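Okay, structure first, notes after.
The complex is shown incomplete by one protein chain, all other protein chains being positioned as in the whole.
So, chain A:
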Amino acid sequence: MDALALEATSTKKPANGAVEAGAPVPAQAPVKRKPAKKAKKAVVFFEVEILDAKTKDKLCFLDKVEPNATIGEIKSMFHRSHPQWYPARQSIRLDPKGKSLKDEDVLQHLPVGTTATFYFRDLGAQISWVTVFLTEYMGPLVLYLMFYFRVPFIYAPKYDFTTSKHWVVHLACMCHSFHFLKRLLETLFVHRFSHGTMPLRNIFKNCTYYWGFAAWMAYYVNHPLYTPPAYGEQQIRLALVIFLIGNFSIHIALRNLRPPGSKTRKIPYPTKNPFTWIFLLVSCPNYTYELGAWFGFTLMTQCLPVAFFFLVGFIQMTVWAKGKHRSYLKEFRDYPPLRSPILPFIL
């Protein structure tokens, strides 16, 4: 709300109060006004024009924009004139080929004159990442259980609703289900993302990946002709330990890293907590631990499709870890040089 509007309401309130309380309020109002008038400087309103980043067409012209308006507010204003482009699918930038400005960026702090020119790019239909994550994780949870309980039309009819005779198959089901339940809970209560949405096509891409792989893995592990691990109980026990470490450690490590409510970005360092020691060696221990979890699961099931899932995840997470590592190096001049992105000393 601008200064004028605020003053108007503040004078209104005492007037109402006067009606009820009968106090000599009018005397108060002018006193209140004077200091405000002294502090008030000439407000320089900005003009904002928004051009299409590709065609350079003028899409929108906003005048009398507050200097302390944020990009988010400008997006809302733009949305009003172009209702098909809701704020989440707007990318506003200073340069047609440049990076998107953040919603929190304030107009007067940007390198623009009093007539600001922004370029707009349509990000396409967006979907909230919470929706995507919940959907893509729900699939594996449900699908795996369908194979585990040998729902009809998957295996030969004589096996319908039977259970595997190998105890490792039961263990694997518990591990897999636990892991995806954990991911669902993380999505709902733990993760914080800087951008609330992602492109709509991601939900199809991601669900195909997760659901497809889950079905492929689950088919073989729960198959009536499944062969348990070659080294038996030793292999399974080792695998379980690795799987559990992979699943729990990251939470124990990160829990105390950032005080609640703060938004500080600082380099995580190892503390007395042994689970944080991995920060000595790795930038993205969440990925390292995730790899450990799936490696454990591969060992436990001794199943090639599971190994493929691990491999593909490995490649993707390495790509992400390297990107994160690079941006850490850029952001922090004193970033510890010993650290690798995802695998200590190797990758």
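Heads up, the rule we're going with is that a contact is a pair of C-beta atoms (placed from the backbone, for glycine too) under 8 Å apart; a residue touches a chain by one contact, two chains touch by 3 or more; residues count from 1.
As a convention for this text, contacts and distances are computed from a predicted model.
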* Asked: If you look up the hidden chain in UniProt, what protein name do you find among "catechol O-methyltransferase", "NADH:ubiquinone oxidoreductase complex assembly factor 8", "Very-long-chain (3R)-3-hydroxyacyl-CoA dehydratase" or "Sperm-associated antigen 6"?
  -> "Very-long-chain (3R)-3-hydroxyacyl-CoA dehydratase"
* Option from A:His109, A:Lys165 or A:His195 whose C-beta touches the chain left out -> A:His195
* Asked: With respect to the chain omitted from the figure, which of A:Ser249, A:Thr276 or A:Gln302 is a touching residue?
  -> A:Gln302
* To do: Out of A:Leu141, A:Ile203, A:Val221 or A:Ala239, point to the residue that touches the absent chain in the complete complex.
  => A:Val221
* **Residue ranges of chain A at the interface with the undisplayed chain** => 54, 99, 121-122, 124, 129, 191, 193-195, 198, 202, 220-221, 223, 225-227, 230, 286-287, 290, 301-305, 313, 316-317, 320-321, 323-324, 326-327, 330
